[in-house]
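Take a look at the structure set out below.
Note that this complex is displayed minus one protein chain, with the remaining chains in position.
Labels for the chains are A, B and C, by order of writing; each one numbers its residues from 1.
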Amino acid sequence: MAVSPTIRVQEAPFDIRAESEKLTAGRTDIGGVVTFTGLCRDEAGTLAALELEHYPGMAEGEIARVAAAATERWPLLGLTVIHRYGRIAPGEPIVFVATASEHRRAAFEAADFLMDYLKTRAPFWKKEHAADGVEGGWVEAKAVDDAAAERWK
Amino acid sequence: MAVSPTIRVQEAPFDIRAESEKLTAGRTDIGGVVTFTGLCRDEAGTLAALELEHYPGMAEGEIARVAAAATERWPLLGLTVIHRYGRIAPGEPIVFVATASEHRRAAFEAADFLMDYLKTRAPFWKKEHAADGVEGGWVEAKAVDDAAAERWK
Amino acid sequence: MKIRYFAWVRERTGLAEEDVDLPAGVETASDLMRWLSGRGENYEMAFGEPDHIRIAFDQVHVTADARLGEVDEVAFFPPMTGG
Partner (left out) sequence: MKIRYFAWVRERTGLAEEDVDLPAGVETASDLMRWLSGRGENYEMAFGEPDHIRIAFDQVHVTADARLGEVDEVAFFPPMTGG
């Protein structure tokens, strides 16, 4: 495994630019970088915030396993995954994935794979807080996410 | 067409962070942003720089047609394409694509599609300048890029 | 053995975690859910539909037929919704 993934689970927001630049700084062997940023949507104004619960320890461990699977499957030159927990307001980032490789195909596929696997395997749970002050319910897992993860088998 | 793409063809480097932030600033309806940055590689130290020739006017026009095809095919909430020309040193960005959508699948597929189509349709040509001072040849178009573009038909 | 609960499993049991001594005959995650269900209405609410519960042993995903063996920490939670 040539690359050592950067993995962080944190409550604080993160600087997407700084994270992207760390991946390529001082390097001249990377041909493509793909990033994905997942943001909190306000669901047409009905959502005040998301509350993300997580399983400390296992969250980092499971992300590391998913990242290791990606580096074994694609020739990556860099890999970063950041996942937040706690209260997150609409417009704020929840998750960030960045992949670097010599050619673009590996970077695209690995980022896509990482998101599908994080969605279905990383121990995080979203609860909705409605804009009218009502504590909403837990977000239900989606069949479309399971189907997406199945694509990689 | 709900989204008006941002398209720029320029010699100057660009600020990836500023470009990404413009896409999401002040919005709470975007669930995912995918970016691709294509960088100049030094080919294991043998390359001093790439020189990108382009067809002014047609470059902007063709990128606009490719961007319009993407916005018709996927429900995008934002779309940016920046392509540089002129002399580009190893480690510097050549091309930047960013797509924003409510759900991640559209953003991933549209970014992937845009890169495949830009590679095969945007009128840019790369010439290599070797590290030993020799003016290198024109980069040849790759069958793998044609095959990638065929995937979307 | 430590048991941890997350999200709506935590809310229904009313507990984030607890220590339990396993009775004889509880050998798998599935056995454990069945035994927990019998401990009160809160547990019954949490584990009434065990097919909807995901399980980890020592912070690694396992299926309901996994054997408890030397496990130190078991966790029960709903399907994940992160990312």
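As a working rule, a contact is a pair of C-beta atoms (placed from the backbone, for glycine too) under 8 Å apart; a residue touches a chain by one contact, two chains touch by 3 or more.
This structure is a prediction, so every number in the text was calculated from the model and none was measured.
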Left-out chain, listing which of the shown chains it touches: B
Touching residue (missing chain; options B:Ile7, B:Leu52, B:Ala70 or B:Ala110): B:Leu52
Positions on subunit B contacted by the hidden chain, ascending: 38, 52-55, 57-58, 61-62, 83, 94-95, 115, 118-127, 138-141, 145
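Here, only the chains that are shown with their structure count from here on.
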Chain-level touch network, classified as line, ring, star, complete or other: line
Per Cα centroids, the chain farthest from subunit B: C
Chain nearest the overall C-alpha centroid of the shown protein atoms: A
Chain centre separation in whole Å, for subunit B relative to subunit A (CA means): 23
Averaged-CA centre spacing for the pair subunit C and subunit A, given as whole angstrom: 26
Between subunit B and subunit C, centroid-to-centroid distance (C-alpha), Å: 48
Contacts with 2+ other chains: residues of subunit A: 38, 115
Shared interface positions of subunit C, touching two or more other chains: none
